[in-house]
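Omission of a single protein chain aside, the complex is shown with its protein chains in their original locations.
Going in written order, the chains are labelled A and B, and every chain counts its residues from 1.
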């Protein structure tokens, strides 16, 4: 996963353009992608697909022609969606177009101006401080022109058509945790799924406009559950932010899987990543957000310090493990109905006491069967029964399987 | 406000009679009053409007003709609704008609006997202890006769006909906090209202029978919210007692306004002031009760020590400020519907990011807009959104105004 982060890191992504396409090309080397190109001007709910932005080069050169700020060194140096510029101007004239982080003098900030025409450069405060007064040559060789918005989907077919979506934003240029780590973990999750119950759809889309475009074009009714995956690789604890519903099944699953690890649970709030769109009141999907340190919660956020060194292979493995466990639970979680609800059924005559291995396992298996029988009234799923009983989810699910095979529960 | 308390203090009020009318006269000097006179014998639900009580003089004189207890000194000296008496009797015969506070020997208690014919005097224990045995001349020059029950209403018309009621009992004679302070604060609130959203109705009525009479005669369906205001001037912290519903909008408003001040919140109980009537199960109105120290919660309660000195101008100002803030919140609190609920609407193209002043204000305004958009689904009002978001109510309400002006929410 970390090698993929490093490989994707140098590309200059934005909400449209060739950097997005190159990113999708590389993702497509790992998993099959359905790719979509939506034309500039397409109306998507309240929004319009914008013009496509591409950039070849950009720099500021001093009186000696020396490039003091250079896009070739880092794509963060140019404000995203900058209009083309070719001019000579004094440092005083240039200053309003320069963005720095005075508190972090060696870091370069990440800035964009998607929907109002502007241009600018981002640089280290140290670099700015070292610039002498005088004239500078300024060049941004970019184009803003009708084109397309690009996104990709990877689908793992399930036993049912109901879907789980995993959504990653791919619109950030050289930022590693935000969100190349999420992309790498999502690919690993996709590759690990084998004949799942649900159909899993992985979405690689630019933030906001990409999600809104997808929502406008797709059949959202089949989405039962989902996770927005971002900031998946920093060294902080995992953070799950609940869906807007607050008690959606995905919320209960993630809280269950995280309960024995260091973690944070946050209530929904309408900012962050594309859970904003999936959880807008018209959709109100059961989609939560999984990050490690949350959105905007670390100093390196949206700066040149969010580089591949900031991303830990172990942290990505941990995020991957939690998502795999969560989807394993989600896939087995069901609401059964007891077909023999008047008194307990006689388990012994069906061999459900005997076939159970060692003593303490047998005891747990028997308890799990009694719990599943008692609470399988259509109101409780296996996760509810797990919480009420204090048993392991796997024991409860195994009991449900045994009872279903014996014809005692259905669902 | 304190001057008004002092002016009203000497009048001998009861549940009917000229003292009530004189009180309404003075209130009418400050705010326009609709006055009502309901004849004795009128049936009001389970009750009947009683005979009118008036009193001119009352005293107990000793063998030398010296008045040892005198209504002219304080109207508390006579039990309210005492029947007329003119007799000479021994101290022993008199004693069952004398009420004192043995634990507070210098204070005079307040007693009434509205619905069973009786007579009596209230006096300091010290005074009683100083009385020698012997005969006393006893005189109560009162009348109990068919007449009227009097009450007054002041209405501040709003933009809607839905009403907020503010109710004050005016049946207590020389007791300052209970309830002349409430009357004074209510008048000040009424004068401060300018073009409110709701129609505000201020009720100045005798306790119990007055409220029941008003409820029997009036159209209660238009009452949406209300506050019973009493004990508004003592030096204790504010106390809000919830409506019987417990989660009425007025309850949430008062809890919101009080949250950053020292205060107490009490659940509803069926004793206290006229919230008993407004919150009887047949009405179950959204009416709470605001006091400082609650009903019967201070030693001076229903004694001569509840005099104008017991009432603090600063405490009345504080009660006034809280009520004004509460009504400002109530008037702005609405349940909006997001008209663009599929994904977020594009705020930038409507100038809703730009027009917002300084950076931190702009951030809060943007957050407030996102929260209002996300939760305006018909289930949440602005106060809910304030609580969920942790933002200021004013910021949330301003965001709602901006979004409504932009056509993004309605309601």
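The rule we apply is simple: a contact is a pair of C-beta atoms (placed from the backbone, for glycine too) under 8 Å apart; a residue touches a chain by one contact, two chains touch by 3 or more.
Because the structure is a prediction, the values reported are computed rather than measured.
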Absent-chain contact - pick from B:201, B:276 or B:292: B:276
Option touching the unshown chain, where A:88, A:116, A:159 or A:346 are the choices: A:346
Contact residue for the chain not shown (choose from B:36, B:244, B:292 or B:380): B:244
Missing-chain contacts mapped onto chain B: 44-47, 115-116, 208, 211-212, 215-216, 244, 267, 269-271, 276-277, 279-284
In chain A, positions touching the absent partner: 338, 340-346, 348-349, 367, 370-371, 373-377, 388-389
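By definition in this document, only the chains that are shown with their structure count from here on.
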Centroid spacing, where centroids are CA-atom means, of chain A and chain B in whole angstrom: 55
